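All protein chains but one are shown in place.
Chain naming follows the written order as A, B and C, and within any one chain the residues start at number 1.
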Amino acid sequence: MSRTRNRHKRLDGFQRLLLLLIICLITLLCTILWTIPGNTPGLADAVARLQELSGVESPVTAVLLNFRGYDTMLEVMVLLLAVIGAWSLTRAPFSEQMKNTSPVLMGVVRLLAPLMCLVASYLVWQGSHLAGGAFQGGAIFGAAGVLMLVAELPWLRVTPARLLRIGLVLGPLLFVGVALFCLFLTGDLMGYPEGAASWLILIIEAACAISIGLTLASLFAGGRPAGEAREKYNPASQTCDEEGRP
Amino acid sequence: MITTLLYSLTGLILFGMGIFTLIIHSHPLRKILAVNVMSTGVFLILIATAYTPLGQGNIDPVPHAMVLTGIVVSVSVTALALILACRVQETSNLNLLGRKKQGKVPEESSK
Amino acid sequence: MIYYILTLFDIMLVLTLLWLAWRLLGSEDIFKAVVLFISFGLLMALAWVRMRAPDVALAEAALGAGLTGPLFLSALRRMNRTRKGERRLDSDENRGDDHEPDQEQTQTT
Partner (left out) sequence: MTVFQFGAPSWMISPIVLPLTAGLLCFLFSHKTFTIALAAALANLLAVCFLTCQLLIFGPMRCHMGGWQPPLGITLRTDGPALLMLLMTAVTGLAITLYARGYFTYRIADPRQPVRHQRQQRYFWPLWMLLLAGLNGLFLSNDIFNLYITLELIGISAASLAALSGKPASQLASFRYLMVSLLGSLTYLLGIVFLYRSCGVLDLDVLRNFTAGGPGMRAALALMSVGLLLKTALFPLHFWLPPAHANALAPVSAILSALVVKGSFYLLFRFWFEVFASIITIPALNFMGVLGAVAILWGAVQAMRQQRLKLMVAYSTVSQLGYLFIAFPLARVDGGAQVWSIVIFMALAHACAKSAMFMAAGTVFLHLGHDRIKDLSGVRSSLPITVFAYGIAGVSLMGLPPSGGFIAKWLMLTSSLASSQWWWALVIMVGSLLASIYVFRVMSRFFVIPEGFAFKKPEPLSPLLEWPALALALISLFLGLAASWPLYILATGSTSLAQIFPGGLP
């Protein structure tokens, strides 16, 4: 092992050059960072001034879902895109093993998973005035899902494909829907009508948290819904030079 | 000020380490790890920019929102890249197998 | 006084982070690197708390450590499973490791 490590650590000429180059660049960037005066105001004051109009008390949630809600809308799409990409890549459906679930693990899961869902819902609700929100809540939903998958509970497999898709799209679609709804009411995309901002934000956050949780769990499972046909592997088609035709 | 600077420099160094690893290592998982370290470095600088010590004014929430967005993006990209890396390995493995058996379908098709 | 303690804490944290990053990017064993990455994420959450960003800390702890780690581990398991019978011949493997029979066992643990 030590022999391989030695060989591994030795850098060849190109790597040494690269290392030198990167060190120089990083040093340069460090000096530039040093010289930038640290007194640029940023947008803190602007946020503090408009905080009351945003409908939520937490400044981060106000920025995420109100002032720069359009960013967040596109970002939810990025998450969904990852699932679409993952499903387009895999040939096999979700794995179907349901063999040796130990009772201890099952007990832990039975205790933990509802608790995590509870914490996640609390985080989503808390997001309006303290740290928390759709992403944190969704992440914990996702973690609960992953825990159940690790315990080999086949919940993703038994969920009908259509339902899973609806759950995944729910958050993004609702986000776009609310944005358009606000457009018709106030004339601005995502310009929440007065007084309704906090409710609309909470609805968006709840829907997004569910979708994000499902997204993360299905990314972990790394397969496709079972409803779609399974493909046969044909090596003859893969060895030919292009696109499945010999 | 010194705190901001300290964490910013750490972020930059993490970024540099990430780039170096990304270029020289060829294992896909290592590349994905390197990208994650790089993105953490960038987020660290961004959050350090927003930092003001307790009692010296408001924290700028805009970089925090940006970092939250960035973290979610990087998790989704990481997941996609991992699945892609697995697929690359599977298809090329199966390809080798299939070539060895001269066109016969391998019994365990895919998993 | 509290200022110095905080600065000392910052320096310790930063050094630990850098050391962890160094180890995880340079270690031979991918499995070890992934485990180090999870602890790196957890320490990062501590740094976010220190920088007064509790939202980011929550997200990092839940996403960075709680989900990215399992994602890496499951990918690693799947890769090892597909590699059991046949090893890839081209350059996508760790460079020059075709003489290392022991690496496979360490990774499957």
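Criterion: a residue touches a chain if its C-beta (ideal position, glycine included) is under 8 Å from a C-beta of that chain, and two chains touch if they have at least 3 such contacts.
Since this is a predicted model, take the numbers as computed values, not measurements.
Colleague: Can you list the shown chains that the omitted chain is in contact with?
Modeller: Per the touch rule above, the missing chain touches A, B.
Colleague: In the full complex, which bits of chain B touch the chain not displayed? Write them out.
Modeller: Given the touch definition above, chain B has residues 15, 19, 22, 28, 31, 35, 38-39, 42, 45-46, 49, 62-63, 66, 69-70, 73, 76-77, 80-81, 84-85, 87-88, 91-92, 95 touching the missing chain.
Colleague: What residues on chain A make contact with the chain left out of this view?
Modeller: Touching the missing chain: residues 28-29, 32-33, 35-36, 40-43, 46-47, 50, 66-71, 74-75, 77-78, 80-82, 84-85, 87-89, 91, 165-166, 168-169, 172-173, 176, 179-180, 182-184, 186-192, 228-232, 234, 237-238, 241-246.
Note that in this section only the chains that are shown with their structure count from here on.
Colleague: Could you see whether A-B or A-C has the larger number of C-beta contact pairs?
Modeller: Comparing A-B with A-C, the pair joined by more C-beta contacts is A-B.
Colleague: For chain A and chain C, what's the span in angstrom between their mean Cα positions?
Modeller: About 19 Å, centre to centre.
Colleague: Which residues belonging to chain B are in contact with no fewer than two other chains?
Modeller: 13, 20, 50, 59, 64, 68, 71-72, 75, 79, 83, 86, 97, 111
Colleague: Of all residues in chain C, which are in touch with two or more distinct other chains?
Modeller: 55, 59, 63, 67, 71, 75, 78
Colleague: Considering the complex alone, what residue numbers of chain A touch chain C?
Modeller: 1, 4-5, 7-8, 58, 60, 123, 130-133, 135-136, 139-140, 142-143, 146, 150, 216, 219-220, 222
Colleague: Using the touch rule from the top, collect the residues of chain B that touch chain A in their complex.
Modeller: The contact residues of chain B facing chain A are 1, 4-5, 8-9, 12-13, 15-16, 19-20, 23-24, 45, 49-50, 57-65, 68-69, 71-73, 75-77, 79-80, 83-84, 86-87, 91, 94-95, 97-99, 101, 103-106, 109-111.
Colleague: Note which residues of chain C are touching chain A in the complex, please.
Modeller: It comes out as residues 28, 54-55, 57-59, 62-63, 66-67, 70-71, 74-75, 78, 96-97, 99-100, 102.
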